[in-house]
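Chains shown are a subset, placed as in the full complex.
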Amino acid sequence: MSFVKEASSWVLSGINSVIQSIDEGEIEEMISMLMEAGENKILVIGSGRSGFVGRAFALRLMHLDFNVYVSGETITPALGPEDLVIAISGSGVTRTVVTQAEVAKEIGSKVIAVTSHPGSTLSKYADKVVVVKGRSKNDRDFDYERRQISGDHDAAPLGTMFELSAMIFLDCIIADLMQRLAKTEIDMRRKHANAE
Amino acid sequence: MSFVKEASSWVLSGINSVIQSIDEGEIEEMISMLMEAGENKILVIGSGRSGFVGRAFALRLMHLDFNVYVSGETITPALGPEDLVIAISGSGVTRTVVTQAEVAKEIGSKVIAVTSHPGSTLSKYADKVVVVKGRSKNDRDFDYERRQISGDHDAAPLGTMFELSAMIFLDCIIADLMQRLAKTEIDMRRKHANAE
């Protein structure tokens, strides 16, 4: 077997361990908060690879008709106390993410942090922390924006375990929401066909 | 076990099947083309979720000191015959991706297509096709840009199997490149520390 295939087995098994270790109660509460969002706004925040994971999740939430936005894009709405923020950061210290979570908290919006570090600065501003392991360190140097300029990247082969686990975990949250919302592929296509 | 955890086991096992079914020769040739890129430019192309996967891959290539760019961002260089394009599209019909692959082909750049459909329009413009299964359909309606506006999203629970598999596969390509380039986390940190 090639090294790539071997590595993928190893990575997939690692992701499985990470996801199986997520607290069931945290998953259930995150889903409840999403189900209760209704017409309220959901803002997804993340930087770097966590930002891509966030965008992929937001795209799927939009397909399920959630009123979702992504931080850093042109169209980002003002939040109110009834709105929901989902902040994704393995280290929990990425400055932009922390700042935006802090502002959301001041406004009174509900904040869910998806992070490896329940004790991180980000977690302080969160109403609900969903711990997704995989990011081993959380210090100042892992602030994504700082690293972008300083060039101190997290280049370990497993440095991205958090992002990969979060991506698959969040896709399974989508699968769960689809069940609860009784949205099937057929329903969605029919609806959109009508809209045209 | 919660539905989310159950779903994730199922998804991970699906991804494993997809990755194990990738042709070993195609993997090896893709890695060779990357290793031969040297100082030449690498342009990663993709739309929607495939675009996020492409960006995550590009970010890691940049960390390995490849001269990499992402289509659709402000800074995208002109290509020459010595440059390499990596085009990611499950359906192989997303119009922007196909158009850019076609232009790259006219210029004489080398094109690698990562797609579920070896017979797609995208594959026609590729020097090398790496087949990553997971996207079952490839018709006009799966052109991402069309769907964005028409609202005909691919909402099946497994509709994103291609993107998830591609993301993990490409991360394992990175792990392989790190081995071959003998870049370890320590080496990279030392180098960057020096730069500062």
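Order of writing sets the labels: A and B. Residues in every chain begin at 1.
Convention: a contact is a pair of C-beta atoms (placed from the backbone, for glycine too) under 8 Å apart; a residue touches a chain by one contact, two chains touch by 3 or more.
This structure is a prediction, so every number in the text was calculated from the model and none was measured.
This structure file defines a homomeric complex of 4 copies, of which 2 are shown in place.
As a convention for this text, only the chains that are shown with their structure count from here on.
Our note on geometry: chain A versus chain B, Cα centroid distance of 21 Å, whole angstroms. Taken in their complex, chain B has these residues touching chain A: 2-5, 7-9, 11-12, 15-16, 19-20, 22, 24, 27-28, 31, 48-49, 52-53, 55-56, 59-60, 63-64, 150-157, 159-160, 163-164, 167-169, 171-176, 178-179, 183, 185, 188-189, 192-193, 195-196.
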